[in-house]
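First the structure, then my questions, so here it is.
Excluded from the complex is one protein chain; the other protein chains are retained at their positions.
For clarity, chains are labelled A and B in written order, and residue numbers in each chain start from 1.
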Amino acid sequence: MFNILDILGTVAFAVSGTLAAIEKKLDFFGVLTIALVTSIGGGTLRDLLIGNTPVSWLQNLNSFYIIMGSSIFAIIFRARLSIFRTSLFLFDTIGIGLFTLVGLEKGVNINLHPLICISLGTVTACFGGVLRDILCNEIPVIFRKEIYATACIAGGFVFFGLRYLNLPEDIIYLATAASIITIRILAVLKKWSFPPIEMK
Amino acid sequence: MFNILDILGTVAFAVSGTLAAIEKKLDFFGVLTIALVTSIGGGTLRDLLIGNTPVSWLQNLNSFYIIMGSSIFAIIFRARLSIFRTSLFLFDTIGIGLFTLVGLEKGVNINLHPLICISLGTVTACFGGVLRDILCNEIPVIFRKEIYATACIAGGFVFFGLRYLNLPEDIIYLATAASIITIRILAVLKKWSFPPIEMK
Partner (left out) sequence: MFNILDILGTVAFAVSGTLAAIEKKLDFFGVLTIALVTSIGGGTLRDLLIGNTPVSWLQNLNSFYIIMGSSIFAIIFRARLSIFRTSLFLFDTIGIGLFTLVGLEKGVNINLHPLICISLGTVTACFGGVLRDILCNEIPVIFRKEIYATACIAGGFVFFGLRYLNLPEDIIYLATAASIITIRILAVLKKWSFPPIEMK
(Lines give C-alpha, C1' and ligand atoms only; values in the text may rest on other atoms or scores of the structure.)
Protein backbone atom coordinates (compact mmCIF):
# COMPACT_ATOMS: atom_id res chain seq x y z
CA MET A 1 0.00 0.00 0.00
CA PHE A 2 2.60 2.40 1.10
CA ASN A 3 4.74 2.65 -1.94
CA ILE A 4 1.73 3.55 -4.05
CA LEU A 5 0.97 6.61 -1.93
CA ASP A 6 4.56 7.73 -2.16
CA ILE A 7 4.63 7.27 -5.94
CA LEU A 8 1.34 9.09 -6.52
CA GLY A 9 2.39 11.97 -4.27
CA THR A 10 5.72 12.19 -6.09
CA VAL A 11 3.95 12.34 -9.46
CA ALA A 12 1.51 14.99 -8.23
CA PHE A 13 4.23 17.27 -6.88
CA ALA A 14 6.47 16.74 -9.93
CA VAL A 15 3.61 17.94 -12.15
CA SER A 16 2.85 20.89 -9.87
CA GLY A 17 6.52 21.92 -9.87
CA THR A 18 6.74 21.57 -13.63
CA LEU A 19 3.69 23.79 -14.20
CA ALA A 20 4.96 26.43 -11.77
CA ALA A 21 8.37 26.50 -13.48
CA ILE A 22 6.87 26.72 -16.99
CA GLU A 23 4.86 29.71 -15.84
CA LYS A 24 8.15 31.36 -14.83
CA LYS A 25 9.54 30.68 -18.34
CA LEU A 26 12.46 28.56 -17.10
CA ASP A 27 14.40 26.43 -19.57
CA PHE A 28 14.25 22.61 -19.75
CA PHE A 29 16.84 21.99 -17.01
CA GLY A 30 15.33 24.67 -14.80
CA VAL A 31 11.91 23.03 -15.09
CA LEU A 32 13.31 19.57 -14.22
CA THR A 33 15.19 21.04 -11.24
CA ILE A 34 12.06 22.66 -9.80
CA ALA A 35 10.08 19.44 -10.41
CA LEU A 36 12.76 17.46 -8.50
CA VAL A 37 12.98 19.89 -5.59
CA THR A 38 9.20 20.12 -5.21
CA SER A 39 8.83 16.33 -5.21
CA ILE A 40 11.69 15.37 -2.91
CA GLY A 41 11.95 18.49 -0.71
CA GLY A 42 9.41 17.47 1.93
CA GLY A 43 10.58 13.86 2.20
CA THR A 44 14.23 14.93 2.34
CA LEU A 45 13.64 17.31 5.25
CA ARG A 46 11.61 14.58 7.02
CA ASP A 47 14.39 12.00 6.50
CA LEU A 48 17.01 14.46 7.79
CA LEU A 49 14.97 15.28 10.90
CA ILE A 50 14.43 11.64 11.85
CA GLY A 51 17.99 10.68 10.94
CA ASN A 52 17.05 8.37 8.08
CA THR A 53 20.23 8.86 6.00
CA PRO A 54 21.37 8.48 3.27
CA VAL A 55 18.00 10.11 2.48
CA SER A 56 15.68 7.91 0.46
CA TRP A 57 16.17 9.40 -3.03
CA LEU A 58 19.91 8.63 -2.74
CA GLN A 59 19.16 4.97 -2.09
CA ASN A 60 17.20 4.05 -5.14
CA LEU A 61 16.52 5.62 -8.47
CA ASN A 62 12.77 5.03 -8.60
CA SER A 63 11.69 8.48 -7.45
CA PHE A 64 14.28 9.99 -9.81
CA TYR A 65 12.80 8.18 -12.83
CA ILE A 66 9.22 8.87 -11.74
CA ILE A 67 9.90 12.59 -11.37
CA MET A 68 11.70 12.87 -14.73
CA GLY A 69 8.91 10.92 -16.43
CA SER A 70 6.10 12.96 -14.85
CA SER A 71 7.83 16.23 -15.57
CA ILE A 72 8.49 15.42 -19.23
CA PHE A 73 4.89 14.19 -19.54
CA ALA A 74 3.63 17.46 -18.05
CA ILE A 75 5.89 19.48 -20.39
CA ILE A 76 4.54 17.64 -23.44
CA PHE A 77 0.91 18.00 -22.39
CA ARG A 78 1.25 21.47 -20.87
CA ALA A 79 -1.21 23.07 -23.29
CA ARG A 80 -3.84 20.51 -22.46
CA LEU A 81 -3.18 20.78 -18.72
CA SER A 82 -3.55 24.51 -18.82
CA ILE A 83 -7.07 24.26 -20.20
CA PHE A 84 -7.96 23.57 -16.61
CA ARG A 85 -6.64 26.74 -15.00
CA THR A 86 -6.71 24.80 -11.77
CA SER A 87 -4.34 21.97 -12.72
CA LEU A 88 -1.44 23.30 -10.65
CA PHE A 89 -3.75 23.72 -7.69
CA LEU A 90 -5.23 20.24 -8.09
CA PHE A 91 -1.89 18.46 -8.35
CA ASP A 92 -0.53 20.35 -5.37
CA THR A 93 -3.63 19.44 -3.34
CA ILE A 94 -3.40 15.75 -4.18
CA GLY A 95 0.30 15.94 -3.31
CA ILE A 96 -0.24 17.34 0.18
CA GLY A 97 -3.00 14.80 0.88
CA LEU A 98 -0.76 11.86 0.02
CA PHE A 99 2.49 13.17 1.49
CA THR A 100 0.84 14.00 4.84
CA LEU A 101 -0.04 10.29 5.03
CA VAL A 102 3.50 9.24 4.15
CA GLY A 103 4.89 11.49 6.90
CA LEU A 104 2.34 10.29 9.47
CA GLU A 105 3.20 6.67 8.72
CA LYS A 106 6.96 7.25 9.01
CA GLY A 107 6.43 8.90 12.40
CA VAL A 108 4.18 6.07 13.62
CA ASN A 109 6.77 3.51 12.48
CA ILE A 110 9.42 4.96 14.78
CA ASN A 111 6.93 5.38 17.65
CA LEU A 112 6.81 9.15 17.81
CA HIS A 113 4.04 10.87 19.77
CA PRO A 114 0.87 11.55 17.70
CA LEU A 115 1.33 15.35 17.90
CA ILE A 116 4.89 14.95 16.62
CA CYS A 117 3.70 12.61 13.85
CA ILE A 118 1.21 15.27 12.78
CA SER A 119 4.00 17.88 12.70
CA LEU A 120 6.14 15.49 10.65
CA GLY A 121 3.29 14.79 8.22
CA THR A 122 2.65 18.50 7.81
CA VAL A 123 6.34 19.21 7.19
CA THR A 124 6.56 16.38 4.63
CA ALA A 125 3.53 17.70 2.81
CA CYS A 126 4.26 21.41 2.85
CA PHE A 127 8.04 21.83 2.54
CA GLY A 128 8.38 20.81 -1.12
CA GLY A 129 5.76 23.38 -2.12
CA VAL A 130 7.42 26.04 0.03
CA LEU A 131 10.77 25.41 -1.71
CA ARG A 132 9.05 25.48 -5.12
CA ASP A 133 7.50 28.85 -4.31
CA ILE A 134 10.70 30.35 -2.86
CA LEU A 135 12.71 29.23 -5.93
CA CYS A 136 9.98 30.58 -8.25
CA ASN A 137 9.96 33.81 -6.25
CA GLU A 138 6.32 33.48 -5.17
CA ILE A 139 4.90 34.03 -1.69
CA PRO A 140 5.10 30.52 -0.15
CA VAL A 141 1.74 28.81 -0.41
CA ILE A 142 1.47 28.24 3.36
CA PHE A 143 1.46 31.98 3.95
CA ARG A 144 -1.23 32.88 1.45
CA LYS A 145 -4.65 33.70 2.70
CA GLU A 146 -6.41 30.32 2.38
CA ILE A 147 -6.14 27.31 4.64
CA TYR A 148 -3.21 25.05 3.69
CA ALA A 149 -1.08 23.57 6.47
CA THR A 150 -4.23 23.57 8.59
CA ALA A 151 -5.76 21.00 6.21
CA CYS A 152 -2.77 18.70 6.82
CA ILE A 153 -3.04 19.18 10.59
CA ALA A 154 -6.78 18.40 10.48
CA GLY A 155 -6.01 15.29 8.41
CA GLY A 156 -3.54 14.21 11.08
CA PHE A 157 -6.27 14.36 13.72
CA VAL A 158 -8.62 12.37 11.47
CA PHE A 159 -5.85 9.76 11.09
CA PHE A 160 -5.28 9.29 14.81
CA GLY A 161 -9.01 9.52 15.60
CA LEU A 162 -9.78 6.63 13.24
CA ARG A 163 -6.78 4.62 14.46
CA TYR A 164 -8.13 5.01 17.98
CA LEU A 165 -11.39 3.45 16.73
CA ASN A 166 -9.38 0.52 15.33
CA LEU A 167 -10.76 0.89 11.82
CA PRO A 168 -9.00 -1.05 9.03
CA GLU A 169 -5.87 0.63 7.67
CA ASP A 170 -7.17 1.14 4.14
CA ILE A 171 -10.18 3.08 5.41
CA ILE A 172 -8.01 5.21 7.70
CA TYR A 173 -5.70 6.09 4.80
CA LEU A 174 -8.52 6.84 2.41
CA ALA A 175 -10.40 8.97 4.93
CA THR A 176 -7.29 10.93 5.92
CA ALA A 177 -6.28 11.80 2.35
CA ALA A 178 -9.88 12.55 1.41
CA SER A 179 -10.35 14.88 4.37
CA ILE A 180 -7.19 16.86 3.59
CA ILE A 181 -8.04 17.19 -0.10
CA THR A 182 -11.68 18.11 0.66
CA ILE A 183 -10.77 20.74 3.26
CA ARG A 184 -8.21 22.31 0.95
CA ILE A 185 -10.55 22.41 -2.07
CA LEU A 186 -13.46 23.77 -0.02
CA ALA A 187 -11.15 26.37 1.55
CA VAL A 188 -10.22 27.70 -1.87
CA LEU A 189 -13.71 27.41 -3.41
CA LYS A 190 -15.48 28.99 -0.44
CA LYS A 191 -12.59 31.35 0.34
CA TRP A 192 -12.32 30.00 3.90
CA SER A 193 -9.66 31.67 5.94
CA PHE A 194 -8.82 32.57 9.49
CA PRO A 195 -8.80 36.26 10.31
CA PRO A 196 -5.36 37.78 10.91
CA ILE A 197 -4.48 38.57 14.50
CA GLU A 198 -4.89 42.30 14.77
CA MET A 199 -2.78 44.55 16.92
CA LYS A 200 -5.62 46.00 19.03
CA MET B 1 20.97 23.98 34.97
CA PHE B 2 20.96 23.23 31.34
CA ASN B 3 17.34 22.54 30.70
CA ILE B 4 16.42 25.88 32.20
CA LEU B 5 18.53 27.78 29.65
CA ASP B 6 16.97 25.82 26.83
CA ILE B 7 13.44 26.46 28.12
CA LEU B 8 13.99 30.18 28.67
CA GLY B 9 15.57 30.58 25.23
CA THR B 10 12.67 28.70 23.67
CA VAL B 11 10.16 30.98 25.39
CA ALA B 12 12.06 34.11 24.34
CA PHE B 13 12.24 33.11 20.66
CA ALA B 14 8.61 31.89 20.62
CA VAL B 15 7.51 35.33 21.83
CA SER B 16 9.78 37.12 19.34
CA GLY B 17 8.41 34.97 16.48
CA THR B 18 4.84 35.58 17.60
CA LEU B 19 5.30 39.35 17.68
CA ALA B 20 6.99 39.38 14.26
CA ALA B 21 4.16 37.32 12.74
CA ILE B 22 1.42 39.47 14.29
CA GLU B 23 3.08 42.52 12.76
CA LYS B 24 2.76 40.77 9.35
CA LYS B 25 -0.98 40.22 10.01
CA LEU B 26 -0.76 36.42 9.74
CA ASP B 27 -3.66 34.29 11.00
CA PHE B 28 -3.58 32.15 14.14
CA PHE B 29 -1.92 29.12 12.50
CA GLY B 30 0.56 31.31 10.66
CA VAL B 31 1.58 32.95 13.93
CA LEU B 32 2.05 29.58 15.67
CA THR B 33 4.09 28.31 12.70
CA ILE B 34 6.47 31.27 12.80
CA ALA B 35 6.77 30.94 16.60
CA LEU B 36 7.68 27.25 16.19
CA VAL B 37 10.20 27.81 13.41
CA THR B 38 11.89 30.69 15.23
CA SER B 39 12.21 28.66 18.42
CA ILE B 40 13.37 25.35 17.01
CA GLY B 41 15.17 26.46 13.85
CA GLY B 42 18.59 27.08 15.40
CA GLY B 43 18.60 23.95 17.54
CA THR B 44 17.37 21.83 14.63
CA LEU B 45 20.19 22.98 12.34
CA ARG B 46 22.68 22.36 15.17
CA ASP B 47 21.34 18.85 15.79
CA LEU B 48 21.48 18.07 12.07
CA LEU B 49 25.08 19.31 11.77
CA ILE B 50 26.34 17.25 14.71
CA GLY B 51 24.25 14.22 13.70
CA ASN B 52 22.02 14.25 16.79
CA THR B 53 18.94 12.71 15.16
CA PRO B 54 15.99 12.33 15.50
CA VAL B 55 16.37 16.03 16.30
CA SER B 56 15.42 16.95 19.85
CA TRP B 57 11.93 18.38 19.27
CA LEU B 58 10.90 15.05 17.73
CA GLN B 59 11.95 13.20 20.85
CA ASN B 60 9.84 14.88 23.44
CA LEU B 61 6.91 17.22 23.42
CA ASN B 62 8.15 19.68 26.02
CA SER B 63 9.43 22.30 23.63
CA PHE B 64 6.26 21.89 21.58
CA TYR B 65 4.06 22.67 24.60
CA ILE B 66 6.33 25.49 25.77
CA ILE B 67 6.24 27.17 22.36
CA MET B 68 2.47 26.85 21.98
CA GLY B 69 1.97 28.17 25.51
CA SER B 70 4.36 31.12 25.07
CA SER B 71 2.91 32.00 21.70
CA ILE B 72 -0.72 31.95 22.91
CA PHE B 73 0.34 33.97 25.95
CA ALA B 74 2.02 36.53 23.68
CA ILE B 75 -1.06 36.66 21.43
CA ILE B 76 -3.34 37.35 24.41
CA PHE B 77 -1.08 40.01 25.87
CA ARG B 78 0.06 41.46 22.57
CA ALA B 79 -1.40 44.91 23.30
CA ARG B 80 0.47 45.10 26.57
CA LEU B 81 3.71 43.82 25.02
CA SER B 82 3.53 46.38 22.27
CA ILE B 83 3.53 49.22 24.78
CA PHE B 84 7.23 48.51 24.91
CA ARG B 85 8.09 49.06 21.25
CA THR B 86 11.22 47.15 22.03
CA SER B 87 9.63 43.89 23.18
CA LEU B 88 10.44 41.99 20.00
CA PHE B 89 14.03 43.23 20.21
CA LEU B 90 14.35 42.33 23.89
CA PHE B 91 12.99 38.79 23.52
CA ASP B 92 15.19 38.17 20.50
CA THR B 93 18.23 39.43 22.43
CA ILE B 94 17.55 37.21 25.44
CA GLY B 95 17.03 34.33 23.01
CA ILE B 96 20.41 34.70 21.32
CA GLY B 97 22.17 35.06 24.69
CA LEU B 98 20.70 31.79 25.97
CA PHE B 99 20.86 29.77 22.76
CA THR B 100 24.52 30.66 22.18
CA LEU B 101 25.20 29.02 25.54
CA VAL B 102 23.17 25.92 24.63
CA GLY B 103 25.12 25.56 21.39
CA LEU B 104 28.49 26.09 23.10
CA GLU B 105 27.65 23.42 25.67
CA LYS B 106 26.56 20.88 23.03
CA GLY B 107 29.82 21.43 21.18
CA VAL B 108 31.91 21.08 24.35
CA ASN B 109 30.04 17.86 25.22
CA ILE B 110 31.18 16.18 22.02
CA ASN B 111 34.72 17.55 22.34
CA LEU B 112 34.73 19.92 19.40
CA HIS B 113 37.46 22.54 19.09
CA PRO B 114 36.62 25.86 20.84
CA LEU B 115 36.46 27.77 17.53
CA ILE B 116 34.01 25.18 16.18
CA CYS B 117 31.97 25.36 19.40
CA ILE B 118 31.74 29.12 18.96
CA SER B 119 30.53 28.65 15.37
CA LEU B 120 27.98 26.11 16.58
CA GLY B 121 26.76 28.44 19.33
CA THR B 122 26.44 31.30 16.87
CA VAL B 123 24.51 29.12 14.40
CA THR B 124 22.18 27.87 17.16
CA ALA B 125 21.50 31.41 18.28
CA CYS B 126 21.11 33.12 14.92
CA PHE B 127 19.46 30.63 12.56
CA GLY B 128 15.97 30.68 14.11
CA GLY B 129 15.83 34.46 13.78
CA VAL B 130 17.14 34.29 10.22
CA LEU B 131 14.35 31.83 9.28
CA ARG B 132 11.78 34.06 11.04
CA ASP B 133 12.94 37.05 9.03
CA ILE B 134 13.07 35.20 5.70
CA LEU B 135 9.55 33.80 6.24
CA CYS B 136 8.29 37.26 7.25
CA ASN B 137 10.02 38.73 4.23
CA GLU B 138 12.34 40.98 6.23
CA ILE B 139 16.08 41.48 5.69
CA PRO B 140 17.60 38.80 7.96
CA VAL B 141 18.62 40.36 11.25
CA ILE B 142 22.25 39.25 10.91
CA PHE B 143 22.66 41.39 7.79
CA ARG B 144 21.23 44.58 9.22
CA LYS B 145 23.54 47.34 10.18
CA GLU B 146 24.05 46.66 13.89
CA ILE B 147 26.21 44.06 15.54
CA TYR B 148 24.37 40.72 15.95
CA ALA B 149 26.27 37.51 15.24
CA THR B 150 29.37 39.34 16.47
CA ALA B 151 27.81 39.53 19.96
CA CYS B 152 27.44 35.73 19.96
CA ILE B 153 31.03 35.27 18.79
CA ALA B 154 32.29 37.62 21.50
CA GLY B 155 30.23 35.67 24.06
CA GLY B 156 31.91 32.48 22.88
CA PHE B 157 35.34 33.95 23.58
CA VAL B 158 34.17 35.06 27.05
CA PHE B 159 32.95 31.50 27.68
CA PHE B 160 36.24 29.83 26.78
CA GLY B 161 38.28 32.57 28.47
CA LEU B 162 36.49 31.98 31.78
CA ARG B 163 36.66 28.19 31.39
CA TYR B 164 40.41 28.55 30.95
CA LEU B 165 40.47 30.35 34.32
CA ASN B 166 38.58 27.40 35.87
CA LEU B 167 35.79 29.57 37.24
CA PRO B 168 32.65 27.79 38.50
CA GLU B 169 30.19 26.82 35.77
CA ASP B 170 27.33 29.01 37.00
CA ILE B 171 29.50 32.11 36.81
CA ILE B 172 30.77 31.20 33.32
CA TYR B 173 27.20 30.75 32.09
CA LEU B 174 25.95 33.93 33.67
CA ALA B 175 28.86 36.00 32.38
CA THR B 176 28.57 34.61 28.85
CA ALA B 177 24.85 35.29 28.51
CA ALA B 178 25.22 38.69 30.15
CA SER B 179 28.05 39.71 27.83
CA ILE B 180 26.08 38.74 24.70
CA ILE B 181 22.94 40.53 25.84
CA THR B 182 24.89 43.62 26.93
CA ILE B 183 26.88 43.88 23.71
CA ARG B 184 23.73 43.50 21.60
CA ILE B 185 21.76 46.09 23.61
CA LEU B 186 24.65 48.57 23.63
CA ALA B 187 25.16 48.04 19.88
CA VAL B 188 21.57 49.03 19.18
CA LEU B 189 21.40 51.88 21.73
CA LYS B 190 24.74 53.38 20.72
CA LYS B 191 24.32 52.45 17.05
CA TRP B 192 27.60 50.52 17.08
CA SER B 193 28.48 49.04 13.75
CA PHE B 194 31.46 48.04 11.67
CA PRO B 195 32.07 50.08 8.54
CA PRO B 196 31.33 48.30 5.25
CA ILE B 197 34.34 47.18 3.24
CA GLU B 198 34.55 49.70 0.44
CA MET B 199 35.68 48.94 -3.07
CA LYS B 200 38.56 51.40 -3.25
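Simple rule for what comes next: a contact is a pair of C-beta atoms (placed from the backbone, for glycine too) under 8 Å apart; a residue touches a chain by one contact, two chains touch by 3 or more.
Everything numeric in this text was worked out from a predicted model, so none of it was measured.
Screening B:Ile142, B:Val158 or B:Ala175 against the full complex identifies B:Ile142 as the residue touching the chain left out. Mapped onto chain B, contacts with the missing chain fall at residues 48-51, 53, 110, 112-113, 115-116, 119-120, 140, 142-143, 149-150, 153, 193-200. Interface residues of chain A facing the missing partner chain: 21-23, 25-31, 33, 44, 48, 51, 53-55, 57-58, 61, 64, 75, 78-79, 82, 135.
Basically, only the chains that are shown with their structure count from here on.
The angle of the rotation superposing chain A on chain B, based on CA atoms and rounded to the nearest 5, is 120 degrees. Mean C-alpha position of chain A lies 30 Å from that of chain B.
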